[in-house]
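Report on the structure given below.
Right after this comes chain A.
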Amino acid sequence: MMSKIVRTQANFLYPFILIFGFYVVAHGHITPGGGFQGGAVIATGVALVAVAYGYDTIKKWIKKTHLTAAEGIGLLCFIITAFIGLSTSFFYNFLANSGLIFGNRVPYGINPGYLNTAGTLPIMNLAVGIEVLGGLSVIIMYMMAYGREVKQ
Partner candidate 1 sequence: MIFNLPFITVIIVMFFGFYAMVFRRNLIKVVIGLDLVESAVNLFLVSLGYVKGGVAPIYTSAPSTHMVLPTPQALTLTSIVIGVATTAMLLSFCMVIYKHYGTLDTRKVRRLEE
Partner candidate 2 sequence: MNPLVPTITTPSGVWNPLVWLMVFLLSLIIALIIYMRGEKTRKKGMQAGVFFSGDRPPEGMDAHIAAHNIGWGFMEALRPYYRAMRKMHTGIINDYVGWFLGILAVMLIIFLFWGGA
């Protein structure tokens, strides 16, 4: 556990980092960024809290099994989305231009950035985001746990 100043800073920054991470994930198909970057940003939030409070405190708040489950669910969503298009071809973008939830056409030229475009890409971005946030956080957690074991 680090000093009071660091902990307060971490408390203050943590929600903003999370929100920024989810923003990057959600806008993956229209701006630079995407699932991996957003997930990595979220994982840095976890890392910040973990460093500020120390492993002993954080392991009560964040369960490794939940993170592993997030990893598995993200990967499954990704590959199942790829499998749904199989009747045409693997990874086929079956939602594109269909007008459904993500199916709008992307307009040319300057526009505010419509989220409901690009077919299956936002779904895959979300899946990757969940997977990466789980995966990177669990790496951090395991490394901290093992580091303590090595020290002893």
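Per the selection procedure, all candidates are chains of the complex that A comes from, given by their letters.
Here is the rule we go by: a residue touches a chain if its C-beta (ideal position, glycine included) is under 8 Å from a C-beta of that chain, and two chains touch if they have at least 3 such contacts; residues count from 1.
Remember, it's a predicted structure, so these values are computed and weren't measured experimentally.
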item: Numbered candidate touching chain A, per complex, among 1 or 2; value: 1
item: Residue numbers on chain A that touch candidate 1, as the complex places them; value: 30-32, 34, 36-37, 40, 106-113, 136, 139, 142-143, 146-147, 149-150
